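The complex appears here without one of its protein chains, the remainder shown in place.
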Amino acid sequence: KRQGFPEFIFGEGKTPEQIMAIFEAMQKRGDDVVVTRVDKEKAAEILVKHPEVTYHETARILSWKAVDSQEKRTGYIAILCAGTSDLPVAEEAAVIAELLGSNVRRFYDVGVAGIHRLLDHAEEIQGATVSVVVAGMEGALASVVGGLVSHPVIAVPTSVGYGASFNGVSALLTMLNSCASGVSVVNIDNGFGGGYQAVLIDRLAGKGSD
Amino acid sequence: KRQGFPEFIFGEGKTPEQIMAIFEAMQKRGDDVVVTRVDKEKAAEILVKHPEVTYHETARILSWKAVDSQEKRTGYIAILCAGTSDLPVAEEAAVIAELLGSNVRRFYDVGVAGIHRLLDHAEEIQGATVSVVVAGMEGALASVVGGLVSHPVIAVPTSVGYGASFNGVSALLTMLNSCASGVSVVNIDNGFGGGYQAVLIDRLAGKGSD
Amino acid sequence: KRQGFPEFIFGEGKTPEQIMAIFEAMQKRGDDVVVTRVDKEKAAEILVKHPEVTYHETARILSWKAVDSQEKRTGYIAILCAGTSDLPVAEEAAVIAELLGSNVRRFYDVGVAGIHRLLDHAEEIQGATVSVVVAGMEGALASVVGGLVSHPVIAVPTSVGYGASFNGVSALLTMLNSCASGVSVVNIDNGFGGGYQAVLIDRLAGKGSD
Amino acid sequence: KRQGFPEFIFGEGKTPEQIMAIFEAMQKRGDDVVVTRVDKEKAAEILVKHPEVTYHETARILSWKAVDSQEKRTGYIAILCAGTSDLPVAEEAAVIAELLGSNVRRFYDVGVAGIHRLLDHAEEIQGATVSVVVAGMEGALASVVGGLVSHPVIAVPTSVGYGASFNGVSALLTMLNSCASGVSVVNIDNGFGGGYQAVLIDRLAGKGSD
Amino acid sequence: KRQGFPEFIFGEGKTPEQIMAIFEAMQKRGDDVVVTRVDKEKAAEILVKHPEVTYHETARILSWKAVDSQEKRTGYIAILCAGTSDLPVAEEAAVIAELLGSNVRRFYDVGVAGIHRLLDHAEEIQGATVSVVVAGMEGALASVVGGLVSHPVIAVPTSVGYGASFNGVSALLTMLNSCASGVSVVNIDNGFGGGYQAVLIDRLAGKGSD
Amino acid sequence: KRQGFPEFIFGEGKTPEQIMAIFEAMQKRGDDVVVTRVDKEKAAEILVKHPEVTYHETARILSWKAVDSQEKRTGYIAILCAGTSDLPVAEEAAVIAELLGSNVRRFYDVGVAGIHRLLDHAEEIQGATVSVVVAGMEGALASVVGGLVSHPVIAVPTSVGYGASFNGVSALLTMLNSCASGVSVVNIDNGFGGGYQAVLIDRLAGKGSD
Amino acid sequence: KRQGFPEFIFGEGKTPEQIMAIFEAMQKRGDDVVVTRVDKEKAAEILVKHPEVTYHETARILSWKAVDSQEKRTGYIAILCAGTSDLPVAEEAAVIAELLGSNVRRFYDVGVAGIHRLLDHAEEIQGATVSVVVAGMEGALASVVGGLVSHPVIAVPTSVGYGASFNGVSALLTMLNSCASGVSVVNIDNGFGGGYQAVLIDRLAGKGSD
Partner (left out) sequence: KRQGFPEFIFGEGKTPEQIMAIFEAMQKRGDDVVVTRVDKEKAAEILVKHPEVTYHETARILSWKAVDSQEKRTGYIAILCAGTSDLPVAEEAAVIAELLGSNVRRFYDVGVAGIHRLLDHAEEIQGATVSVVVAGMEGALASVVGGLVSHPVIAVPTSVGYGASFNGVSALLTMLNSCASGVSVVNIDNGFGGGYQAVLIDRLAGKGSD
C-alpha cells in the first residue's frame, strides 16, 4: 500500500463474502478501501450489509472514504474514449483518479472516425497535465491524441471488438506502435492502471521536483 | 490475364535472367508487361539489354508499354501515406494505377500524429473515386480517412516499424478493425494489390452500371 | 452518419431497453435506423413495443424504413457463400446492401469442394458490379471467385469451423494471401462491413466519375 | 531405414564434406543414398569427387542408385502446383516418388485463380492413386482438388508468399481446414514427406490388402 | 457426395429439428446418412422420432444404413490412442471407418509414457494397411508409431490438455514435425477426417492400382 | 515537432547521404537535430563531413546542439537495467533525456537475479521523479522497481535473449502484466520513447500544475 | 504407476460416477489413490459415498491413504506464491508433495511488488532442498527466487491475470527466460507437476547417489 492511498482490492473472481471479509478487516485497521471489478449483482449484495459504501456503477467500483485528504489541485486529467462500449474502462480510470484526489475531465464521444468531435475539444484536452486514452478495436485514438498534446498520454487498450480485434490485442499493438511520442501503455482493459499512473503524474505536476 | 490489362510478374526471388526470359516471351506474344519488386541493381542489369523498358525506382517497377489504351478518365484515385518509409509501397500502388490508365493524386505527408496536414487536404481527398491508404506501425491513418470520406477506402498495411509492429501485423489488425465503415484491406506491403483493386473500382465509376 | 444513409447500431452486448432507447431517439430525429447483431429473443421483445420495425431473422437485423429513396439501379451485387453455417454473415451483407438500395443476387451453395456448382453460375456472377464472398474454414472461395470475375471482390472471412480454423483466422489469412488480384478483405464475421463496402462500390457504378 | 528403401539424408545445414562422409559410409554398407536440400553450389563440389551421383537441380536432390528394384507399376501419383515458386517443393516430392519406384504425372500450372486450367486435367488427375498438392500463399488448391478426386490427397503447404502468408502458416491452416474430405497435410515445404507418404499409399494400391 | 458413400452431416451447431429435416430429405432421396458431433441429449430427441437410426455414443455419431455394400475386406485399419480423454475422437474415426466398410482394430491404452504397452502390440499394428493415431497434449504417439510401422500413418491431434496445449495446437505441431516419415495430419479433433482418409487408403489396398 | 524540442530522425534504414540531407535541411531552418539508431560505421562517414556533430556511441545517437535552453532542474530521472546487452537501449533513453535537458542517474547492474545490488540503491532510485526500467529476457525488473518506488515507472522491454524470449515479446508481456501499479510500457527496444516520456513527466515535476 | 507411489487421476472433465468407478477399481487392487482437479460440488457427492476419503479443498484434491510409508525426511520443499489467486495451484503442489511423503514449508504472501516480504524469509527458503515457485501475471517471482537460492527451482506459471496475461502465457515466457540459472518450468497451472518434480528431487536429497 502506497502511503496516503487507499487499499485496492481486485474484485473479479471474489465472492461478495470474500470481498466483505477483506473490507471489514481493512475498515478495522482504519484503511480506506477501493474494490474494482464488482458487478451490479455483487454490489447490491454488499450494499445491503454495508450501506456506508459508495458504488460507481459504470466503473464497477466500490469505495469507502478514499477521497484524498490533500487540498484539491487546479490541474486536471483528461480521459478520452469513443463511446458506449469503452465506457466501463474509461470510467474505471476516471473514478480511480477522482478517488485519489485528482480532477478529471471526460471526453467520451471522440472516436477517430469522427475526427472533428475530437478537434473541437483540442484546446481543453491540451490543457490537462496528462491524458488517459481508452480505446478498443483499432485503438487509433491514442496516436491522434499523442500528436495533438504535449503532455504524457497513458493509453489503455480495451477488449471491445470482435474477430481480428483478438480481445484487445489489436488495440494494444496499435498503441505500442504509436507514431506519436509521449505515449505509454498499460494492460488491456486496465482502466485502474491507467487512472493510477495518471494520478502519479498529475501529483508530480502538483508538487514540482525543484 | 484480365483482358486489356498487361501481364504482371512478381520479380522478387527471380534473377534478372529469369525476368528477361519471361519478358521476352511476352513481348513476342505482343503482351504489355509489368514487373513488380525489382530492386535497383536488377533493374540496371535488365535495362542494359532492354533499353525500351521504363524503371520506376521508388515503386520498384519495370514496365513495358502497359498504359491503358482507353481514353483518360476525369476521376482520380487518392493515394495517402505518412512519409519516407511507406513510400515504396505507396508508389507501387500509384504506379500500378497509372499504368492501368487511372489518374492518381498523391498525399504523402499526412500521418495521424500531425492530423492537420491531413485535414488541409480533406476536400481534395473526398473528391476522389476511391482512396488507397498506405500505413505501417499503428496503421491508424485508414480509420481517420475512412471517417473523412464517403467513397471506398482500400487499406494497405506495411511492414514498416520494429518490435511490436511484428512486420506489419500491427497495422494489418488496426485496419481490419477499423471503426470507420467502407474500409477493406489487402496483404501487408501489397501496394500492387491496393492499386489494382482501386483501379477496378475507379473503372466502375467511369463505366456506370445502369 | 453518411448522408442519405440510415443510422447503424451495433446490437451485440446491448439490452433490448438500450436498443429501444437509441432507436426512439433516432426516430424522433427523423433518422432511419438499422440495428445489426440482434438475436431472435431480443428482437421479439423489441417487436412487441415496436411493431413498425422489420426483423430479418437469418441476418439478425432490425430495420426501420432505411430503404434508400434513390431510384433503383439495374446493376447488382453478387453475394456468395458455401452453405448453412455461413448464412448469417452472408445474409447480414445481403440485407445491409438491400436496405441501402442496391440489388442483390444470392449464390449460397457454391463451396469450392463442389466447384461445378460455382461454375454453373459463373456468367451471372461475372455480370455483377461487385461480389461479396463469405467463407469460413479454409476460405478458398474468395480466390476462386477472384479468378473468375473482373470486378472487385470483397472477402468476408467467418468464424465457422473448429480446431485450426482459429475462429476465422485461417479464412482471414487465406483471403489476405489470395493469388487472385482484385480481392480486399474485411474483419472476421463482418457481414455488415462487406455489404457496406459493396454498396459504396455499386453506387459508384451507378454514378460514374466522369 | 525402411527395408528396400534408400537412406535419406537431410542436406540442409551440412557441409559438402559432411555429406560426402555420410555418403561414403553408406556406399560402403551397400546402401542406396538420397540427399535432400542440397543447393547447386554444394552439389557442384560433391559431383567433382562423386561423378557417379545424380543431381536433380530443381528438386535440390542428390541420389545414388535408389531406383526401386520392384517391377514398375501401372498406377501413378499426380503432383500438382500453381507455378514457378512452388516448383522446388513439388519437384522434391516428384523426384522422391520416382526414386522410390512410383510413376509420377506432373500438373504444374494449375493455380485456383485460373480454375479452368485445373479442370482441363480433371480426368487424368482423378485417374491417379493419390495426389500430392503443393501450394503456398492461400493454399486453396488442396481443397479444390480434394473436391474433384476420390482418392487420398496429400497437401504440402509452402513458405511461398509474403506478409500475412507468415512463411507458410497461411497455406498450412487452409489445408488443415479443408472443407473437402480425404486431405491430410505434412509440414511446410516438406516435399520429401509429401512424396514419401504418396509412395506408401501408391504401393498399397500396387499390393492390395486382401 | 462420393459415389457409394453415405451423406455426411456435421451435427454441431444444428438443432435436433434441423438435423431431422436434412435427414428426412435424404431418406426420401434414398441416401444413407451419417451425422457426426451429435451429443447424447440431441440424439435422444432424434431417436424418439427415428427409432430406425443407430446412435454410437462415444463417437457421437448417428447413422442410418451406411454400411458399405461391398464385400468385407480382409485388411484392417489400426486406430490408436492413449486413453480416456481421446476416446471420443478415436471412436469418431473408428465408427466412420466401419460405416464405410473397413475393418478396424482398436489400440486404446498405448500412450508414450508407457511405451511397453504400445510395443506389446507392435506386430498387430504393423499388420494394418494404415494407422490412425489420435493424441492430445504432446501428441508424441504419432512419431513413435510412424517409426514402428511401414504403412501410412494418419495423425489426428486432439484438443485434450490444458495450459500450453493451446486446445490442440501443441499436438498438431508435434505431428506436423514428426521425425518419422509417412505421417500426415488432419485438423484438431477431426476424427471424421482421420477415419475417412484411412478408408480411402484402405480401399486402395483392397483394389490395387495395377 | 514539439516546441523547444529538437527534430528527431529515425536513422535505421537510412543511408548516410539521406541522413546528411535531412540534417542539412534542418540546420538551415535553424532546428536542433537528434538522429537515433545510427551505427558506428554510418556515424564515422557523417562525422567526416559534419565534425560539429556529437556521436554517442553506445546510445547510437547523433546530435547537433539540442541541449534544452531551460535552466537545469534539480530533479532527476533514474534509468535502470541489468547489464551489458541492454546497455544500448538504456543509453538511448538516457542520452535522449539529457539532450532534452533532464538530469539522469544511471543504475546499470541491477538485474533481479542479484536483488541486493538493486536494493543497495533503493533510496536514490526512489528519489527520482520518474524511473525508466530497461530489461530483456524475462523483464522482471520493472515489477520489482514498481514495487519499490512511488513515482511513475516507464518500462522498456528489449529484444535481448533467445528462444522463448521471442525478440522481446516475453519482456513486453511481463511488463504489461506488472503486479505493481504505476508501470506503463513502450515498444520493444524503444529507448527513445522511454526517455521521451520520462522527460515529459520530469518537466511536469519542474513546472507544477497549480 | 511409479513404485511406492499412489495412482494419480486427473479429475477435470470426469463425472463423480466416473471418478468413483476408477477409485473403487483401484481400492480393490489395493492401490492408494489421489484425484486432482475435483471441485467442491463433485467432492461433496463423492464424500457421501466414500467417507474414508480426504478432500483438500483449496488444492481441489481427493486422496485415499497415499501418505508415503517411508520414514519422514528432515529436509523440506519450499512452496512460494504471491497470494489469493495463485493459492489453488500452490496448494495443489503442496498437497501432492505432502501426500508423497515430503515436508513442505509454505511462503504464500511474497509477491515481487513487495520484495521485502520475500527477503524476510530468504534464509528459510534457501534452507530447502528445492523450491516450487507459483506465479501468474508477470511471473517474475521465479527469477528473483532463482537468484536468492542455490538449489533447483521448479517454476509453475498460472493462468491468473487478464488481458495480455493470455491465460498464463506471459508468466510461462517469463519463467522460461529466467536470467537466474537453476530454474526449470512445467505447464501452466500444473501444480501437480511442480509438486511431483519437487518430490523426485527432494527424495534424491534423501537418498544420495554415492
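Quick notes on this structure:
Note that the chains are named A, B, C, D, E, F and G in the order they appear, and that numbering of residues resets to 1 at the start of each chain.
In this text, a residue touches a chain if its C-beta (ideal position, glycine included) is under 8 Å from a C-beta of that chain, and two chains touch if they have at least 3 such contacts.
Worth saying up front: this structure is predicted, and the values here are computed from it rather than measured.
Of the chains on view, those touched by the hidden chain across the whole complex are D, E, F, G. For the options D:E7, D:E138, D:D189 or D:D202, the residue in contact with the chain missing from this view is D:D189. The missing chain, though absent from the display, is touched by one residue of F:S85, F:N103 or F:S150; that residue is F:S85.
From the options E:A78, E:L176 or E:A205, the residue with contact to the unseen chain in the full assembly is E:L176. Among E:P6, E:P88 or E:G161, only E:G161 touches the chain left out of the display.
Within the complete assembly, residues 2-3, 8, 73-75, 129-130, 150-152, 154, 172, 176-177, 181-188, 192-194, 196-197, 200-202, 204-210 of chain G touch the chain that is not shown. Of the residues in chain F, those that touch the hidden partner chain are 84-85, 162-165. Those residues of chain E that touch the chain absent from the view are 82, 111-115, 119, 137-140, 143-144, 146-148, 161, 163-166, 169-171, 173-180.
We adopt the following convention: only the chains that are shown with their structure count from here on.
Annotation: 51 Å between the Cα-based centres of chain A and chain E. Per-chain CA centroids place chain B at a distance of 48 Å from chain E.
Within chain B, contacts with two or more other chains are made by residues 163-165, 169, 172, 176-177, 187-188.
Here the chains touching each other pair up as A-B, A-C, A-F, A-G, B-C, B-D, B-F, C-D, C-E, D-E, E-G, F-G.
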